[in-house]
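Note that this complex is displayed minus one protein chain, with the remaining chains in position.
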Amino acid sequence: MAHITTDTSGVYVIACTPFTDTGAVDTGSIDSMVDFYYEKGADGLTILGMMGEAPKLTQAESIEITRQTLKRSGDKPVIVGVSAPGLAAIGELTKAVMDMGAAGVMVAPPSSLRTDEQIIGYYRNVVETVGTDVPIVLQDFPLVTGVQISSKTLGVIFEAHDNIVMLKHEDWPGLQKITDLREAEAKGRRRVSILCGNAGVFLPEEMQRGADGAMTGFAYPEMMVEVCRLANANRHDDAQDLFDAYLPLMRYEQQPGLGLAIRKYVLAKRGAIASAAQRRPGASLNARAIAEVERLILRQTAKLEALKQTV
Amino acid sequence: MAHITTDTSGVYVIACTPFTDTGAVDTGSIDSMVDFYYEKGADGLTILGMMGEAPKLTQAESIEITRQTLKRSGDKPVIVGVSAPGLAAIGELTKAVMDMGAAGVMVAPPSSLRTDEQIIGYYRNVVETVGTDVPIVLQDFPLVTGVQISSKTLGVIFEAHDNIVMLKHEDWPGLQKITDLREAEAKGRRRVSILCGNAGVFLPEEMQRGADGAMTGFAYPEMMVEVCRLANANRHDDAQDLFDAYLPLMRYEQQPGLGLAIRKYVLAKRGAIASAAQRRPGASLNARAIAEVERLILRQTAKLEALKQTV
Amino acid sequence: MAHITTDTSGVYVIACTPFTDTGAVDTGSIDSMVDFYYEKGADGLTILGMMGEAPKLTQAESIEITRQTLKRSGDKPVIVGVSAPGLAAIGELTKAVMDMGAAGVMVAPPSSLRTDEQIIGYYRNVVETVGTDVPIVLQDFPLVTGVQISSKTLGVIFEAHDNIVMLKHEDWPGLQKITDLREAEAKGRRRVSILCGNAGVFLPEEMQRGADGAMTGFAYPEMMVEVCRLANANRHDDAQDLFDAYLPLMRYEQQPGLGLAIRKYVLAKRGAIASAAQRRPGASLNARAIAEVERLILRQTAKLEALKQTV
Partner (left out) sequence: MAHITTDTSGVYVIACTPFTDTGAVDTGSIDSMVDFYYEKGADGLTILGMMGEAPKLTQAESIEITRQTLKRSGDKPVIVGVSAPGLAAIGELTKAVMDMGAAGVMVAPPSSLRTDEQIIGYYRNVVETVGTDVPIVLQDFPLVTGVQISSKTLGVIFEAHDNIVMLKHEDWPGLQKITDLREAEAKGRRRVSILCGNAGVFLPEEMQRGADGAMTGFAYPEMMVEVCRLANANRHDDAQDLFDAYLPLMRYEQQPGLGLAIRKYVLAKRGAIASAAQRRPGASLNARAIAEVERLILRQTAKLEALKQTV
């Protein structure tokens, strides 16, 4: 399978990990979920991320899930999250998944990092551990990691390591960071691919600022695919119209902690996975929350219908 | 002026503090801003909150701003944020503003608190400091304070102190907390007023869960007023239609750190204040961000126009 | 091998993990280190703790280190640290090490926990994951985890789970917590074993407050053994005299981040391990720091000599 590069673009859906109601990995649902994502237009997948309940998996399970996802994905690129408290585990999992054909690995900084030097040193250690041949995605997600990486520090890291080819951008607010990076590239720094997270909630602005696409787990990936397509065609108002129709649900789905329960509920409802269950410990939706989600979906469907008739 | 009570409801706009471009308090804009908020339908104001740049003010300035706001507000209730690192400052400012006629004070927990006991002990200290006659709003905002207060701990605090009459609710996710509190009240616990923050982004759901209104600083307070009115009339779909029209800008305004710059830009554009300047240190919008805001406002105006024609 | 119980007492040395200068696990040094600890009087060992560089090991390495340590320890009890970001990894490692003959496992709370409910729920999940037959040590180390567990919350957890048999006590300050727990036991709550960490820096006071011994990695375990022996014989002044002679080095060793480098330097100097190397990323002592350590050791030796002559 081809590796991701600094020119990678499009929609890489952050995949969840399907479980049965008793907490076992639901291998049947892995296949149906992978199919679902590609049917909806995904260019690739990112598995074993934070929303993939990766820390709840044993290493053996992580490897099996990767193997199955890669097989089912065929030629489509799959990025694998390998963040771990220690470099040895990162190195071990990276080797395993790259040998199986992963397109790259994604690494978030551990929450103990504070100074710029510590952050820069950490990614130097990561590159030394996984080697300079493995394409790496730097996940910049301060809301969860607590680690704030300035545009300048990102630049130092990108200049030091050619195989950090992509930024998973989810600083919040992070629009200026996209602009900073693209301006530095215009002045001569090598390009990196920028795919945006943050539940998709700023996708129209991110695309106009110079992002290459989206990497997040919103349960309607077709929205991201279509918004990116329209943005790339400079049809920004059409992109925003479509985006706005989905925004009420996106906003609801963005609730920290609860977000995954909402996504899995919608994915199960749409037939992508068999059960919305999370492995313990995990939140689940009560009747009240389900009613709120269902209401938002109904309204969303009506808006999309109305949009189609305008066009 | 009347005090807030456990039955207070409606929209209390979180007011910004207007500054001139050189960082002086802009007293002229205080009057125009107060007028603006009430013209848009606000039931009351909350000043000197986090978005009011309170920590950047001297105590003398805080008192003068309160005096002027109270005078201009006439009979309308004004809540004053008095959060401070120490109890002496809280006590001193509380006495000053209550003597001038404030309707109550708002206190957020200091970020050093961790265990339930520490949180409960803190509010006991606050009540001992300001006295049992002063109506207090407990501000529950873990995204900023880092202090997580469970529904159970809130219950212990409410049972212990009758003069904590209101919850400024901005846990995220926090919908279940509203339900928890209302269910405990249904079983006999005394009522508290719940006004919701979080930039208004969950207002329709919050109202259906039992909130009494909104307390946030979105630069179009008429949206909050109207959503609350429609929700109270059980016209939830109409409320949501209106809300959806404003949501793209609300979402943009919710960016941490940048949010106040956006709000002040819009308030200045709408004539409520003379300048969007923040006192140092503060973010300001660059041309790119301004273009994004302007585009969202244009689209919002068009949507509201379309809505009117449907009704 | 016997399991630890609520009556376990004595000195359980927190073992380091020996590495070669190139970062491989140094199996030869595991044997010499284990022998060293028991020769110095240790009652048992705790391996794969924070100071054991556990997060830098692969799961396979963790299991092999445990196997070798257990074999070399013969009848002596070995506790294994199994803290991990997710329950599945905790469950998997626990099963593996208990099957091999470990005396119990130690679990620290993940740093994301905040409210008392979250902490209590976490240990419920841990017990459900590892089962009620496995003796568990609750590691209470807020300086590193950021999780503050009140005496009351500890009590709720101990009452709920009989197989949490031991507290690794290293709150700071934590003397009152020992008193709180012992007083609750005097009033009828079941007993737990309390072994103290914090680099040994409060050991005399901890023993007088009712601790059952020490669990920390000071490179002179004979100090801990002798202080505990003297304290148990009510010879508290003799215990303190001995303690005071070691205190200047203990204090130096307690520096966060640098502490392990100092311990490994001393252990290598004393012949317990072949190399002071840490697996990457890790601090190492420069010439200046080594000179400081050597000076403290020289002075310590002189003081111990003087003490012997007094007795």
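Think of it as A, B and C in the order they're written, each chain with its own count starting at 1.
Here is the rule we go by: contacts are C-beta pairs under 8 Å (C-beta built on N, C-alpha and C of every residue); 3 or more make two chains touch, one makes a residue touch a chain.
No experiment lies behind these values; they were computed from the predicted model shown.
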From C:74, C:173 or C:188, residue that would touch the chain that is not displayed: C:173
Contacting the left-out chain in the complete assembly, out of B:13, B:57, B:82 or B:293: B:57
Out of B:92, B:117 or B:222, which residue would touch the omitted chain in the full complex? B:92
Per the touch rule stated above, subunit A touches the missing chain via residues 114-118, 147-150, 152-153
List every residue of subunit C that touches the chain not included in the displayed model. 172-173, 175-176, 179, 201-202, 205, 208-209, 237, 240, 243-244, 247-248, 251-252, 255-258, 286, 288-289, 292, 299
For subunit B, residues touching the missing partner are 53-59, 61, 84-89, 92, 111, 121-122, 125, 128-129, 279-281
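Operating definition for what follows: only the chains that are shown with their structure count from here on.
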Degrees of rotation, nearest 5, to put the Cα trace of subunit A on subunit C? 180
Subunit B and subunit C, separation of their C-alpha mean positions in angstrom: 48
Rounded to a whole Å, what is the gap between the Cα centroids of subunit A and subunit C? 39
Averaging only over C-alpha atoms, locate the centres of subunit A and subunit B and give their separation in whole Å. 33
